[in-house]
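Sending over a structure as structure tokens; questions will come in a sec.
The complex is shown incomplete by one protein chain, all other protein chains being positioned as in the whole.
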Amino acid sequence: MSEELKNKAKELLTNKKVDLIIGYQRAADGVLAAPCFIDSQDDAEKLIWDSYCVYNLASYLKDFPAKRKGIVVKVCDLKSITVLLQENQVKREELLIIAASCPGVIDEKRLNPLDQQAQEIVFAGKCKTCKTITPAYYDILINEPQKNDKLSEIGQDEYEPVRKLEAKSIEERFKFWESEFSRCIRCYACRQICPLCYCPKCVAEQITPGYFSKGVNLEGNLSWNITRAMHLAGRCIDCGECERACPVGIPLRDINKKIEKEIKELFKYEAGLSVEQKPLLSCFDKSDPEDFIK
Amino acid sequence: MKYAYYPGCSLHSTAKEYDLSTREVAKALGIELIEIPDWICCGATPAHITMHLLSLALPVKNIIKARAMGSYEIVTCCAACFSRLKTANYFMRTDDEHRQKVEQIVGEPYKGEVKVRHFLDVLVNDFGLKNLKGNLVKELKGLKVACYYGCLLTRPPEITELDDLEDPHLIDDLMRTIGVEPVQWPYKTECCGASFSLTKTDIVLKLSCDILQMAYDEGAQAIVVACPLCQSNLDLRQSTINKKYKKDFNLPIFYFTQLIGLALGIDGKKLGLDKHIVPPAALLGEKDKLAKI
Amino acid sequence: MTGDRSEWEPKIVGFLCNWCSYAGADLAGQSRLEYPPNVKIIRVPCSGRVNPLFVLKCLSSGVDGVLISGCHTGDCHYSEGNFHARRRFTILRKLFEYLGIDPKRFQMAWVSASEADKWAKLVKGLVEEIRQAGPNKLGHR
Amino acid sequence: MKIGVFVCHCGTNIAATVDVEKAAKAALNLAKVKFSTTYKYMCSSPGQALIKDAIKEKGLDRIVVCACSPSLHEKTFRECLKESGINPYLLEIANIREHCSWVHRDRETATRKAIEIMKLAVTKVTHNRPLEKTHMPIEKRVLVIGGGISGIQSAIDISFAKFPVVIVEREASIGGRMARFDKTFPTLDCAACILTPKMVTVAQNKYVTLHTYAEIEEVTGHVGDFKVKIRKKARFVDTSKCTGCGACWNKCPAKVASEFDLGLCKRTAIYTPFPQAVPNIPVIDRENCLYLKSKKCGLCQKVCPFGAINYQMQDEIIEEKFGAIIVATGFTQFDHSVYGEYGYGKYRDVITGLHFERMANSSGPTGGKIIRPSDGKVARDVVFIQCVGSRDEQKGVSYCSRLCCMYTAKHALLLKEHNPDSQAYVFYIDIRAAGKNYEEFVKKVQNEYGAVYLRGRVSRIFEKGGKLIVRGADTLSGAQIEIKADLVVLAVGLIAQNDAAKLAQMLHIPYDQNNLFTEAHPKLAPVETITSGVFLTGACQSPKDIPDTVATASAASVKALGLLVQDQLEKEPLVARVDKNLCSGCQACIKACSFNAIETKEVEDRALKRKRTVAEVIEGVCSGCGNCTAVCRMSAIDLEGFSNRQIMEEIEVL
Partner (left out) sequence: MLRIAQKEELQKMIDGFLADYEVIGPRELPGKGIFYQPITNAQDLYLGERFAIEPVKKFFFRPSEYLFEGGLKEGSEFLEGIPLAQNKRMIIGVRPCEARGLALLDKIFNTEYKDEAYVSLREKTILVGLSCQAPGKDCFCTSIGGSPVQARGMDALIFSAGSKYVIEIITDKGKDIFDTCPKEPDKEEIKAWESLKEKSNAALRKKIKIPESLDNIFESGYWGKVSSACISCGVCTYLCPTCHCFDLVDEERKKLRCYDGCAFSDFTLEASGGNPRPTKMERYRQRVFHKFDYFKKNFGEHLCVGCGRCIRHCPVKMNIAEIVDQAPV
């Protein structure tokens, strides 16, 4: 598959169909993958495509305004481009989407940090309940889409971790999250890696007024994490990059998935379905539930 | 094509010929119908007037037996069984409260994922009319029938999802395919009196008489049905109707599977054509459409 | 000041829309309905003006309870603001519950300009509920 | 910054429970407060004078008045500030009466709370900004969309006030639905007799411009300055040359079913919809014209004595500006073919009320004879079925179409008058005859014209022996009924035009689940929409009969004129504003704004050295609700008078 990708990339660059291609290359350690930005035919040799290509490269689109960008996209990540298009952050005509049939990607956190060799692949949580096989749209398709047999665990509940937490008492939940958030160092890797956190200046950085404490303390950390989650409500497409990027292992996907589950149940809303879709919080239905309102 | 087959009580008793002809037709067309082992009553009318929950649990029990066979589609022929199974499925899909209760009773989770199909639907939509035509041994030319669907096959439409609510056409389409001419008549979905047959026979006589009359008036020589109870009311009660209303009807009441069977060249006896009260021999014999009864 | 439980009085912030709830609270005054003094009112043009960040700010500044009150659905002066608020804060409240923040601390109500009685009762009930819930553990004051 | 705090006693209303002196003293401990005092009645002239003097003497530049609710005297004190030369928006009111002294008894508690309320106001006023009311020019022209009776009436009313008005009508003639009616209930005057003069009036009026055979293509802008693109569909007839002599349509060989007569008769490919059409200039129907289809024929061009036929004509798009828009797009009929029990629309003798109107009309397709369309025989037994599509959540709409009871009664009467030995049967659910002389009219039809009213639904209609067998229930007698009818007339409901939602989206006005346009307030603003400058009239909003339609048409005209007579539009300055450096251009605010008050704008990002698209508030349109500010993730959009900073700091000082 990598070969097919390389050839396509060369062709695109030679024919000047794109100015650059955002893709994956082998990382310096020779095992993992890293993002790469290819603007010459020779560099196209670097491109790879395998289970180590975890990154959602849509985050990089903002770095190249007004350029014609080819981008290698996993089917699941395509939805984040849909949201970016919805929110006018990229122009479709500047995009050339190279959809790649996805073999499932690794869970980086499960790699042994001391081991220097290639290890057995443990698939990321999101891949285990992945339902998408065919990309909704694309310009170039690399290899026919097919489901990896190892991944299709029929009937696996994507919200299982959420339900487990929901089943706990409110006090237990507070203790759980208090302990998780206590490790937050406010490095904002979760924000920076997120393709949808593109605000010119995040509210977390604003000072007059400051919206919540920049201090690494419970209030500050809780406020930041709630704000991040709220700002992704109805937008998050569960690429899981925030959780992957978090150096201290806060289960951020469990928060995103909770909101995803609630809005599906409450508002019949799913993020990233189409470019024309109205943002969740910019619209409403007169019959939205309101049982908690007095 | 492989389906779990749910015959139901009628097809094992009064409507034996429906069961026979269905199996024969399926066999001839290479449609595999595997009877659900150890199936139980669908609950029919008595269950749902007694206890709503029971009327859901009984069909679901049957459905999960089918699921255990590894089948995600059940075929049934009886209009009542079809209605009950579809209704139960509908509730399992849309009503969490009932679903949870039923799941407790049957002891297994079930979310309505198994499809329930009527044999009509399978013939027309899965097997296909074109395909059927290709399999015919002969066409039953010259026969005019009224296709009668009764009250359960299309109602309520959000549950049955089968055919046009007011003007169904699946049987008509099949008949046309085998060379039979269906008449245009307005009583396709009238009520025959159904299970009042024993308790309030008078009602059944009146309603069935109207149906027979309309079919006769529109030039039908026979009526084609897809429901055991419709067949029984129109066939069994025809002589009483003739007496009571001073009529002279002599309309054989066929299951659609029987006529299809004939067109496929199947022996009439194998299709249970000898089990009718109003004998079809004269009509079929006279038209020379019948091999042997 | 938190600390001694017996001295502690619930501190509650109420975001009231200018057209219905603020006027409803005005009518409670005009009708001389007595209710506890714990709710401090911040007037906003519409419940739709309330940003989830305000609620977070309250809770992380040691406020014990937050109330957002607006027009009944269909009565919004701006026609749709309360529908927007409803959706927004339904999600926030679900998230609070999930993160273990007592949902009693964040409430919403529809109070019309004529519902003085409802306003007074709402405040009484709210103060009682927050008293039960105890001081807000978050917040550094 | 020098803040002055003025605490009002309000007689004893405040002072009895709040220690006002203590409060005034406490004010001096607050940052930037340089002066505080109390007075018996701050709103009185001496009270106001006190404020003015303090402003002058102490050089105060921001004022907090601790008194009653801002809904009472905010305006008063703003005026007071203005007179003292301070911007009136540098004021905050601390409501220590309604929200404090009147609801608490304990003096200490009330005083403490009053001081806290004051603290909030002082904090807030610190960040108030001087603001000016905004003014916008008004384009003094009105657009009326739809040339039916409501559009015609609106245009006439506006022309009385001597303002220019443009009607855009998509059909070839104005007149709308009413032009097809025979007589009108309950007075039975002929529809044409009352409509035609109005059509002529409007056509001859120098203030009115008619664009028939035209549609709205795009609407941008806002109140006072709407920019509207109008597509003038190609007529293939030069309107400046044509005299409407009729030579063309008399010779045209292509015949098709007439839409105006609902297929009851034929028209030619070049045609005017009906003889009294305004303008009386034909159009060529490009689908059916032999010349336009295959370049064969060209007869009309040959016979036209004025050379008015032009096959090369193209659609033309014109752009015009308007200050206000009146929407008068009316309704369409419910399509009864979803009713299987009525034969899915297949029986030719099952017709709608509008067919009946055309048949009853002496200049209609049957010359006023009420017959069976299938065989042309005179209809004797006629069954009328009410509520077809209306009040039917299963197959139609849930609402009552309001006029069907009345027009059915009228039809029963007309039937008797046309065919004296006929019999009318009317199946109904309820009779709703709530209008002047309406109930009396229905009674008359029942008593004097012998119409049989049956309360119940029809379960099935089928053809047998050349008759329609109508089966139904009479729920009053409990009997099953079977009627052998010659003709069945369905009182189909009124529904929104098929493209209503599209138009609503163009105009940014809300519409309900039935695509009917939604008024700004059902009681207090029934002809306004929340988009200022756009008004509603007639059945596009909900089913209306002619009197109600005409009444709303005049009401909408008055509202539009109310705008036009002003020199400029004046708006409160408490509006949203975008910080373009913070804005990402995601347009969440634009999609959330109910007022269409935010648009996009391209700006140069100096840091990144490129152009970016950001949001910009149209101040004149913004209503100041602040919803956009809460939707904005980057807090780039803020609300004057209720800014994020003000609210955040209010929370902080609590």
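Each chain carries a letter (A, B, C and D) given by its place in the written order, and its residues are counted from 1.
Simple rule for what comes next: a contact is a pair of C-beta atoms (placed from the backbone, for glycine too) under 8 Å apart; a residue touches a chain by one contact, two chains touch by 3 or more.
Everything numeric in this text was worked out from a predicted model, so none of it was measured.
Taking the complete complex into account, the chain left out of view touches A, D.
Among A:Leu5, A:Ile21 or A:Cys36, only A:Cys36 touches the chain that is left out of the view.
Touching the missing chain, out of A:Ile21, A:Ile98 or A:Ala245, is residue A:Ala245.
Annotation: of D:Ala31, D:Ala49, D:Cys193 or D:Ala434, D:Ala31 touches the absent chain (contact as defined above).
Residues touching the missing chain, restricted to chain A, are 27-29, 32-37, 55, 59-60, 63, 109, 113-116, 183, 185-189, 191-193, 201, 205, 207, 210, 213-217, 220, 241, 244-245, 247-249 (touch as defined at the top).
One chain of the complex is left out; on chain D, the residues touching it are 28-31, 581, 606-608, 652.
Methods note: only the chains that are shown with their structure count from here on.
More contacting C-beta pairs link the chains of C-D than the other of the two pairs B-D and C-D. Centre to centre, using the average C-alpha position, chain A and chain B are separated by 53 Å. Looking at chain B, no residue sits in touch with two or more other chains. Shared interface positions of chain A, defined as residues touching 2 or more other chains, are 203, 211, 281-282. Chain D meets chain A in the complex at residues 581-589, 591-592, 608, 610, 613, 631, 633-636, 644-645, 648-649. Here chain C touches chain A in the complex through residues 52-53, 56-57, 60-61, 73-74, 80, 83-84, 86-88, 90-103, 107-110, 122, 138-140, going by the rule given at the top. Looking at the complex, you find that chain D touches chain B at residues 340-341, 344, 460, 462-464, 469.
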